[in-house]
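Below is one structure. I have some questions about it.
Missing here is one protein chain; the remaining ones are kept as they sit in the complex.
For reference, chains read A and B in written order, and residue numbers begin at 1 within each chain.
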Amino acid sequence: MSDRSQLISTGEPFKFDQERDTEFERLIKRYPERESMILPALWLTQEQEGWISAEAIAYIADRIGTFASKVFECATFYTMYHLHPMGKYHICVCRTLSCWLRDKQAIVDYLRDEIGIEPGQKSEDGKFSLEEVECLGHCGTAPVVQINGEFHEEMDVEKLTALLAELN
Amino acid sequence: MAEMIKLFVNGNEVEVEAGKNLIDAIGAVGIEIPHLCYHPALGADGNCRMCLVGLEEGGPPLVPACKTPAAEGMKVLLDADHIKKIQHDVLEFQLINHPVDCPVCDQAGECSLQDYYMTYDGQKSRMTVPQVTKSKKMDFGCGVVHDQERCVLCGRCVRFCRQITRTGELGIVNRTDTARVAIFPGRPLDNRYAVNVVDLCPVGAMTSADFRFKQRVWFMKKERGVCHGCSRGCNITIDHNREKDQDDLIYRFRPLFNEQVNGYFICDEGRLSYRDENENRLTEARLSKTTISLDRAVTASLKEFKRAEGIVILISPDCSLEQMVSIKSLAEELGAPLSGFSDGYIKKGDGDDYLIQDDKAANRAGLTALNIDSSQSAFEEALAKAGLLINFNNDLSLFYDESSLKKLFKEKRVIGVTSRDTKLFQMANLVIPVASFTEYSGSIINCDNILQTFNRAITKNDAPLDMSEVAALLGGPLKTNGDRYDKLKKIVVSLNDFNPDTIPATGLKLT
Partner (left out) sequence: MEVKILSAKFDIEDGHKLEIAKQHGAYATIDKLFSMKPEEVIEEVRNSGLRGRGGAGFPAGVKWGFLPKGTGKPVYLAVNSDESEPATFKDRYILVKDPHMMIEGIIICSYAIGSHDTYIYIRGEYTSQVKALQAAIDEAYEAGYLGDKVAGHDFKLEVTVHRGAGAYVCGEETGLLESIEGKKGQPRAKPPFPAVAGLYGCPTIINNVQSIASLPFILEKGAEAYKVYGTEKSSGTHLFGISGHVEKPGMYELPLGLPLLEVVEKVAGGVWKGRKLKGVIPGGSSTPVLTPEEAKTVTLDYESMAEHKTMFGSGGIVVLDETVDMVKLVENLIYFYHHESCGQCTPCREGLGWMLKIIKKVVRGEGEISDIDLLSELCDNIEMKTVCVLSAACTMPVRSYLTKFRHEFDAYVSEGASTAEANQE
């Protein structure tokens, strides 16, 4: 894993919108301790903004009443939290065993050529970002690609071409 | 007395205290188990794996000593080859991404990792692939500088800020071997005990901006002392050194463990108060701004006494009991009222629920024990009637501003007996230098009524006298320490059994 501790600052104060605010208040009642809300609050932020800024981490810490360092720890520990803006379509390709056995590399290579970015990068027009991820729990239908959270199984270059054509 | 139990270490029976973990229990009888993450003030975390020991019979064969309570009949294995190999192996993992450039590291000489490396490994690295790189020289605030590459991720610093100061500025971010200690951007260390993380850090990853690279630790001498920064009286180690052709200088104060006074820590202000021992010191006597010898200063003082229409003596609440009793006797001899007025030393609301006290006086309890009046009214009344003030190191400027001081001293003669060359004492007609608290032996009583003694740690090239001795030179009747103790015993009931030699190093709780 690469260093995730270089947070990005927006320069704007962060705040939950009405919907997340309500959801935050609903969820916090489900736990006996407020700190349990750290992960859910990071999720709410990512849902709202697409990524998590330094300001958002500070906001969550203050809202929960805990140390910013603790929220910072979680934001950097859990790799699904995006700490910088992703592309409009965030493409995750599983790189682990069963997908590797079923040639996930062809998928990665294709995407690299087609979109022109390496895993970990975002295309200049902001349309795509690419990431290699660990086993997605769909090994029986390998290789697997997840785009904005949606699973695409038994992928091959042909299917991928069709899929990319649909995204705009 | 704690309950004792018997267990075996490497087949030898030892008697240890029950209820402690193996590191502390058998450490107390002199058998050291290597460890990095465990610290008695912070509890066992179990992450460094340096403390793995074998257990024969029953239970898992390999346990972290920090997490294992000592138990009756336990058979602990430390020196078996396979255990030594494990220590060696874990150390190797600890070292593969470590710079191991001890010669340029500030911690060298007091580094656990370096010590263990010498003891358990000492071999050439087998790491032929590139090391993990991280950031160096990071300003964490409060004068703490962090080097992520030297860090062994023991988490002591993080736990300190969460458990002890409850300020939580530090965290370990990321995971895998890219994990590192960090502050959240814009929220640096911000607590009054922060520099303790430097002492806690078992390696050179946390350094003090104040001390970094000023001295190699093996050149310094260590002496025990008691901080005079407030009425807590934290125990300290005074690290000092006299470099060639120079004076004996203090390079740092570090906390010294004392369970009933300060535990393992001290505050940052107290830690930095060593500077006052080195700087702005009054080194020579002065009469009307002209340097004079001590002899002349004493003669001049005696002349002042004779000339004066009424004398008042002011004493500092930082003075040791010995100094207090000497000065009290001098006052009696001179028939002068004695005041311990020092309201300025009390900073209301500055203290906390941990170590720091509102009262910045080291020995106010001593004033009380010796029945020395400390009221403002008594002091001001006495001064109004007197022509001469003899001020034994009492920092009146903590209470009066400059114009009030001028008013107060108007048409008065002032003799200052002091260790500090400050504005206040520059207003005096005559000043006599004395030793500061690291330069004399004495006893003080802290905020919890604990009597502590300390010995002279520093000997300056031109060592100034102890205030007690100055009091004697000025006509005080108590000439020796013996005289002083006798008198103390007489006037202070709780000190009836006072014998400074029998006071334990950890202090004596007075009742």
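In the analysis below, contacts are C-beta pairs under 8 Å (C-beta built on N, C-alpha and C of every residue); 3 or more make two chains touch, one makes a residue touch a chain.
Just so we're clear, the structure is a prediction, and the values are computed from it rather than from any experiment.
Can you say which of B:75, B:175, B:347 or B:412 touches the chain missing from this structure?
Residue touching the absent chain, from the options given: B:175.
Check the options B:90, B:164 or B:195 and report the residue that touches the missing chain.
In the complete complex, the chain left out is touched by residue B:90.
Using the document's contact rule, name the residues of chain B that touch the chain not shown here.
46-50, 52, 62, 64, 67, 86, 89-90, 92-94, 96-97, 126-127, 129-130, 132, 152-153, 172, 174-179
Which residue numbers on chain A touch the omitted chain?
So the residues of chain A touching the unseen chain are 1, 30-33, 35-40, 42-43, 64, 66, 70, 73-74, 77-81, 95-98, 100-102, 133-142, 146, 149-151.
Convention: only the chains that are shown with their structure count from here on.
Averaged over CA atoms, how far is the centre of chain A from the centre of chain B? Could you give it in whole Å?
50
Which stretch or stretches of chain A touch chain B in the complex?
Residues 1-5, 7, 9, 54, 57-58, 61, 66-73, 76-77 of chain A touch chain B in their complex.
Going by the contact rule at the top, pick out the chain B residues touching chain A in the complex.
Touching chain A from chain B are residues 134, 158, 161-162, 167-176, 178, 180, 182-187.
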